[in-house]
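In this view, the complex is presented without one of its protein chains, the others remaining in place.
What follows is chain A.
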């Protein structure tokens, strides 16, 4: 079973991160990642660049409103994600609890990753998506 651990933090929490010692942060996050690699459960991990350099498209108006960087009203920003292959949701939760990115304002969201197999296989768009995933090596 694959689960995505989505690391979230609000503005204040991110500010504390910026002030933290770089080597120390690298060390604690690195050890955490290493632990998951050692346990054979880590499939993928990516970090996201600063939300200030991102763009938000808001659909509440017509045409949609395009604005620069952080998520406007939303206070919690996604900082990165892990993909784990584990035996149960509880195990994913247990790994999340071990994250070093803790304290006020930090959150981890845990979501099961669905598979294309869960969609109707006779749908032509699902078939097309399969072909594309196959061709791009990401199924």
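In this text, a contact is a pair of C-beta atoms (placed from the backbone, for glycine too) under 8 Å apart; a residue touches a chain by one contact, two chains touch by 3 or more; residues count from 1.
The definition used in the following text is that contacts and distances are computed from a predicted model.
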Hidden subunit of the complex - UniProt protein name among "Glutathione ABC transporter substrate-binding protein", "Multidrug efflux membrane protein", "Cation:proton antiporter" or "RNA polymerase subunit sigma-24": "RNA polymerase subunit sigma-24"
Contact with the hidden chain (one of A:23, A:68 or A:117): A:117
Interface with the undisplayed chain - residues on chain A: 37-41, 43-44, 85, 87-91, 93-95, 117, 130-131, 133-134, 137-139
